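Comments concern the structure below.
All protein chains but one are shown in place.
Letters A and B mark the chains in the order given here, with residues in each chain numbered from 1 onward.
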Amino acid sequence: MTTTLTFALMDAPFEASRTATVLRLIDDAIDKGCNINVFAYEGAVYLPFALQEPHANAVHGRDIDEEDHPLPREWIAALMEKAKRWDVAFDWVNCGLCVDERGASEAIEGVRRGSPADFWTMATSSENTLVVGTN
Amino acid sequence: MKNYLIVETRDLLETRDTEWTGELTCKLARNKAEGTVFLTENGVLAARAAYDATMLRQCLKKGVRVFADSFALEERGIALCDLAKGVEVADIGLVTDRMIKGATVLWR
Partner (left out) sequence: MKALNIISLGYRATLEEQDDTIVWLTHAMRGAGADIDILLRGSAVNYVVKGQAVSPLAIGGREQKHAPDVYGQIETLSEKGARIYVMANDLKQRGLKQTPRLDATHIVSDDDLPELFGGYDAVWHW
């Protein structure tokens, strides 16, 4: 039987090392054949924000293409694709009120709007849940 | 037996609150539960032998296993030979594995 793991995240992109660490963890969990649920709360609803754009880096003398800066939305899309290849489920829910107050409604495909009730449903239907709070 | 994994991401000298990571893990370990610490991000700074890490030493003394994230160690230029005695190296997969096995994971 496939293990399902749920993650609750809070940090907005580009603000805390936690984001990259948790995405590494989710990546590893997919490699191990786990179904993944993510409940994005507060600033984390910006992680899959569709309007993130890459930029050049004049300090390093790199144009946009050379810089090739991975955006959190790209990493999340890549995780979704990987999950499909591994034939495991990947459900990303953005907390709706958090989306509203931040104007983050434009999310990448595959992200759905939800509420704290979804987090409870995810948690009660998975083998384990990890909450990664914020400072 | 309940298993606990405490993930400590903060530099132990940056905030006193990291002391609670050690206190909690040691108490869990004493009470018929398995307590393990996984250091990642700036938490691995304390894995250096030369670092003044009382919390870490106390954990190790009480039989708590302490792991340091290999990715974070490399990111901070901490070589294997720099590590405090007793600190083990693992990758982030240790956290996944413990989650799969049902451990309660607290992220600090």
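Things worth noting here:
Everything below uses one rule, namely that a residue touches a chain if its C-beta (ideal position, glycine included) is under 8 Å from a C-beta of that chain, and two chains touch if they have at least 3 such contacts.
No experiment lies behind these values; they were computed from the predicted model shown.
Although one chain is not drawn, its touching partners on subunit A can still be listed: residues 8, 10, 41-42, 101, 115-117, 119-120, 123-124, 129, 131, 133-135. Seen from subunit B, the chain kept out of the figure touches residues 2, 4, 17, 20, 23-24, 27-28, 30-33, 104, 106-108.
Everything that follows uses one rule, which is that only the chains that are shown with their structure count from here on.
Centres computed as Cα averages put subunit A at a distance of 25 Å from subunit B. Across the complex, subunit B is touched by residues 3, 5, 17-18, 21, 24-25, 28-29, 32, 34, 127-128, 130-133 of subunit A. On the side of subunit B, the complex with subunit A involves touching residues 9, 40-42, 69, 71, 91-93, 95-97, 99-100, 102-103, 105, 107.
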